[in-house]
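Let me begin by handing over the structure; questions about it come next.
Left out: one protein chain. Kept in place: all the others.
What follows is chain A.
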């Protein structure tokens, strides 16, 4: 019953909600980002991060540092925190936490399959996988020749199995099929996550519906923009959009026929939440669209913490940390390439 979570939530979820709120207070502030943006070298960045919660993860890294090392170590911190929460969680929170990682699992599956198609070494590919998306039989993906084998040999025993029903064929895997598979899997995952959150009811359902709807809408826009100029047909593009969200179904009808960024803008400006995003861009421009979407996402994720006794804080925390890691990656790249004037192109402040 919505509004009465305060009576029972803390029995099973109180400890972990306190933990995640503690983790949230460790997110980097604007002052931290200002210091980082003024660094001259990656060692300076390491020195500044040593005063934050990332310190223990970077302190033993030898110089010269590389940007991928910084990202890898910061990701390890997130993984440790996630695993601590997962081991302490009971149902249905444990299932909720597992859902958060299925996106990374899909990315890892696609990485292994694509890399194998390109005759890359499996061990090299495994090192590039996101740690949150790992599962036991992931290395076996390399032996599959088509999607049917992929499903039968490996994925049938993973949480991704239910998402394969829409894309199982006997066609050999190639770059095109893999891209379709990626987007179809992610669509099925988002819809499944959405249904799960709806079943949880209460504040979790309300807040997660908003966050997942935004995610679905953003994916629809990205798929549209990325497919402009390719041979993906309108019908096939529309099949990749999720069946929920603010844009469903009429916005999707318009996006499916867009041929350039200005038509995408025209379709999106009919929806007030997205009108504010596109108002930040000049006509014909798409470079700053990612940053505008990230800023909107961060705003919504921070609002999730304003309410208690729901699971959306866990989702919000994970996403905010991932945004922080993206910020650190961008700052590191700008410092390493001596392009500090461009640092604010993609950094999204969280607080």
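In the analysis below, a residue touches a chain if its C-beta (ideal position, glycine included) is under 8 Å from a C-beta of that chain, and two chains touch if they have at least 3 such contacts; residues count from 1.
In the analysis below, contacts and distances are computed from a predicted model.
**Q** Identify the UniProt protein name of the omitted chain, choosing among "AP-3 complex subunit sigma-2", "Vacuolar ATPase assembly protein VMA22", "Protein SIEL" or "Histidine phosphatase superfamily clade-1".
**A** The UniProt record for the chain left out of view names it "Vacuolar ATPase assembly protein VMA22".
**Q** One chain is left out of this view; which of A:179, A:210 or A:253 touches it in the full complex?
**A** Only one of A:179, A:210 or A:253 touches the chain omitted from view, namely A:179.
**Q** Pick out which of A:17, A:81 or A:333 touches the chain that's been left out of the picture.
**A** Only one of A:17, A:81 or A:333 touches the chain omitted from view, namely A:333.
**Q** Looking beyond the chains shown, say which of A:8, A:88, A:226 or A:243 touches the absent one.
**A** Checking each option in A:8, A:88, A:226 or A:243, the one touching the absent chain turns out to be A:226.
**Q** So which bits of chain A touch the chain we can't see?
**A** 68, 71, 107-108, 110-111, 114-115, 118-120, 124-125, 128-130, 167, 169, 171, 175-180, 182-184, 222-223, 225-227, 229-233, 235-236, 239-240, 286-287, 290, 326, 329-330, 333-334, 337, 339, 342, 345-346
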